[in-house]
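Only one protein chain is missing; all other protein chains are in place.
Think of it as A, B and C in the order they're written, each chain with its own count starting at 1.
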Amino acid sequence: MKRGIKMVSFECDYVAGAHPAILKSLIETNYEPLPGYGMDHYTASAKEKIAKACGIDNADDVEFLVGGTQTNSTIISTMLRDWEGVITAESGHINVHESGAIEFTGHKVIELPQKNGKLDPADLRGFLNKFYSDATHDHMVFPGMVYISHPTEMGTLYSKAELEEISGICHEHDIPLFLDGARLGYGLMSSSSDLTLHDVAELTDVFYIGGTKVGALCGEAVVFTRNNKPDHFITSVKKRGALLAKGRLLGIQFDTLFTNDLYFRISKHAIEMADKLKEIIRSKGWEFYIDSPTNQQLILMNEEQMAELGKYVTFDRWGVYDEERTIVRLATSWSTSEDDLKVLEEADL
Amino acid sequence: MKRGIKMVSFECDYVAGAHPAILKSLIETNYEPLPGYGMDHYTASAKEKIAKACGIDNADDVEFLVGGTQTNSTIISTMLRDWEGVITAESGHINVHESGAIEFTGHKVIELPQKNGKLDPADLRGFLNKFYSDATHDHMVFPGMVYISHPTEMGTLYSKAELEEISGICHEHDIPLFLDGARLGYGLMSSSSDLTLHDVAELTDVFYIGGTKVGALCGEAVVFTRNNKPDHFITSVKKRGALLAKGRLLGIQFDTLFTNDLYFRISKHAIEMADKLKEIIRSKGWEFYIDSPTNQQLILMNEEQMAELGKYVTFDRWGVYDEERTIVRLATSWSTSEDDLKVLEEADL
Amino acid sequence: MKRGIKMVSFECDYVAGAHPAILKSLIETNYEPLPGYGMDHYTASAKEKIAKACGIDNADDVEFLVGGTQTNSTIISTMLRDWEGVITAESGHINVHESGAIEFTGHKVIELPQKNGKLDPADLRGFLNKFYSDATHDHMVFPGMVYISHPTEMGTLYSKAELEEISGICHEHDIPLFLDGARLGYGLMSSSSDLTLHDVAELTDVFYIGGTKVGALCGEAVVFTRNNKPDHFITSVKKRGALLAKGRLLGIQFDTLFTNDLYFRISKHAIEMADKLKEIIRSKGWEFYIDSPTNQQLILMNEEQMAELGKYVTFDRWGVYDEERTIVRLATSWSTSEDDLKVLEEADL
Partner (left out) sequence: MKRGIKMVSFECDYVAGAHPAILKSLIETNYEPLPGYGMDHYTASAKEKIAKACGIDNADDVEFLVGGTQTNSTIISTMLRDWEGVITAESGHINVHESGAIEFTGHKVIELPQKNGKLDPADLRGFLNKFYSDATHDHMVFPGMVYISHPTEMGTLYSKAELEEISGICHEHDIPLFLDGARLGYGLMSSSSDLTLHDVAELTDVFYIGGTKVGALCGEAVVFTRNNKPDHFITSVKKRGALLAKGRLLGIQFDTLFTNDLYFRISKHAIEMADKLKEIIRSKGWEFYIDSPTNQQLILMNEEQMAELGKYVTFDRWGVYDEERTIVRLATSWSTSEDDLKVLEEADL
């Protein structure tokens, strides 16, 4: 395999293709005739491995979808009932960066404040208590699910205690907890995390293990943790235009990711690179926007600084901070190398 | 690359992985950092090549989506207006095999009779005349688009004259004509076809060039032929959960398919294999369900015959014919080989 | 009350205001302060009376909505599950004259042939058997409800035996049967009918008793016959913009209609007028389009005949019959008088 002679990129964690082991699997299986729509034996094998890794009994409670927004809207709209909406921190991906995909399915996104990108258990409890004490709540959207992402949009993490508290509040109110794990691996492998994959499966009602941003070409593995997969799920997936004819593309990738802990090794590598990246950021004296223990680092830069940075590496303008400064994202992934870091470290910045 | 030691398969045209040239491209570009969401240069190149192949001016009028049902529902729902529905032959994929994906977007599928799997221009004309002469049509769903597939679900083809007639009727009524080309290559390369890709672009208002069933891992290339791409199309795609983060996966595949006529060579190969397959079917004395000039052959078999056939190759139970017989589908694709045909030919059937 | 000096009208059964007894009730209760949204005691009383008339236990299983299309789309969309659609005869109101209101809620209308405006039990049974024997039915819309109207769009009626057969097929497949009774009174009071209101409640899973076309200003009374009212129904009604602030308008009208059998007396009057209307039609030698035992009579006329008819009474151009003839509707209602009939009888037609 040759390497493109492109500028070093810290733009995002989906900047390269797939981890080489995944490409290798695709090549090796390429001529094997397989049934479509996820009925193949690689998909079955991937489901088994993921169920085992999560500690759930039934491999049929694992399903594969293509991308994150698709997964969020499919899960939320098949699990909510007609009169319900989904609660999220205002900064949640479903509230900000999905072009209204949840509302497209006819359901409201109910926003609560974000604190470090996270939903605060106290805010959640307060909202639910107020809702049910409101005499007019029959004219309101009922809270029918709680959505969190881990890591969050800002790269921050829930502690086990926080997740337990949110989970407890949800279960008191008989509301499922859905964890968007588009970057779940980076959360689990962070040295700041006290959560295991088993914990996630125990404390949530449904979650997904992101592939697209953790080394796959595409793909997200949904795990229904309480034997609560919606009835006729495949038909609902088809109805949303989300059923892949060559389901093998998802099955083979996840079978590879969950063989020999590849998913965790990829994640760990990115975290190690991110830890070194943080050191470089500190050494350069750049200001952090937030303290992120995962693979995405958010820093503040003015236009002049960004112009200089852009001479060495590509990066992402993540958001406007104030009139002078922009929030800049630098991210690591499976493809980030020590050489990439060296380019940044040695840059005259 | 090793070959799986599986039973020879004529089940469908998405039974194998990707054409080797596509895998090769994915491997070669794998480490190249590229922007997401289709903003990469391979996607731009693929758009240019497809626009040129279709004879349209603006490469921005080509867009890539992941699968067929997703493409149908995205195109139809972004082009219809609130008061409109889409006309199809009753056997159309959108009416039968998409789990209600069009209705999920809030629009009616208006069915007309099918004749050999096709929409009959006379039926279309009759329906439209009746609609507008009905005094109560303000309480009805307005016809806002005509959907056809080419080849059809049954493998049949529209002649140029037929397509011209349908196109003319649509334009008389100012209704766009949408051609579902999930298997377009097989239609264009059939010796029975008098239609070119240029003809398709000229006679329709929007169509797509199917990749999933013509050698790609996934992907469909939509072509808006009248500078009529819906405004803010990317946002509408995102809203439908259909925007791929690693858009490169689609761009690289289509860039490869439209280099050195690979798309047409793949299609031609499958048609050649299908022509030989038809000879074998005739020689075995099996009864055709319909005369198909493309890569899918539909034949009638009883349970006993299917049991025998199943000893040699895999096939698809396409539909119920009568109490005794099933419609059996045998399909060819890029991966069908002379050896595969020989297995069937030499089988004691 | 003065009478407008307008042309005699047989146009439809919603051509006049409300039955005088209804207006009287609205006047008498006008100053009484009542809670909104159907929480008033007149609504409660109406529910009780209707439950009793239907022989169902729970008055809370009766709900009021404003109009027919609203009722159809609310009932169907709250009772169907995500993967399901509703079966109807192709001539069903939901399939033809509701501008796609069902599809607007994300569900397919599955059309079967109509026979005299009715769904044929054999067609229904055949469709269901075929659906479940189709190997690809996971990619199709599941039949989740059967919709019939009684009387039908064409004024025809189901016999008790037919309704029992359809009901039996539905229950074999665990699919609810929904009867649209926009003109139910006329069906029950027809001398051709062997069905009682109790029968309707026993044989269907949900139905409605139309008010708009049977003497009310507006309003339809929905009856859930199996303690199967959807959870949080009022919230779903509100979500569809269908909750009336002054719910009293519906409650008072239906309380009046179900006091002293007014609903049945209104219906019977219209049927008597329709029987005389049929005699007049026969005496004039006009051709019937269909034999209708209810308040709507459909006849065939050419343009010349309609021009003449229009000099005496107003009528409805119900549909195109052939190149020369139109299907003309003449309808009776609570407001049709012997004098109205005499105008037609004595007309030089």
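A few comments on the model shown:
The rule is simple: a residue touches a chain if its C-beta (ideal position, glycine included) is under 8 Å from a C-beta of that chain, and two chains touch if they have at least 3 such contacts.
Bear in mind that the values here come from a model prediction, so they are computed numbers and not experimental data.
Of the candidate positions C:Lys49, C:His107, C:Arg240 or C:His269, contact with the hidden chain is made by C:Arg240. Although one chain is hidden here, its contacts on chain A can still be listed: residues 83, 85, 96-100, 103-109, 111, 130, 133-136, 138-141, 317, 319-320.
Interface residues of chain C with the unshown chain, by the touch rule above, are 1-4, 6-9, 11-12, 14-18, 20, 23, 26-36, 66-74, 98-101, 104, 212-213, 217-218, 235-236, 238-246, 248-249, 314, 335.
Think of the hidden chain as still there; on chain B it touches residues 77-78, 81-83, 106, 138-140, 142, 230-232, 234-236, 238-239, 243.
Please note the rule applied: only the chains that are shown with their structure count from here on.
Centres computed as Cα averages put chain A at a distance of 50 Å from chain C.
Touching of two or more other chains is recorded for residues 98-100, 104 of chain B.
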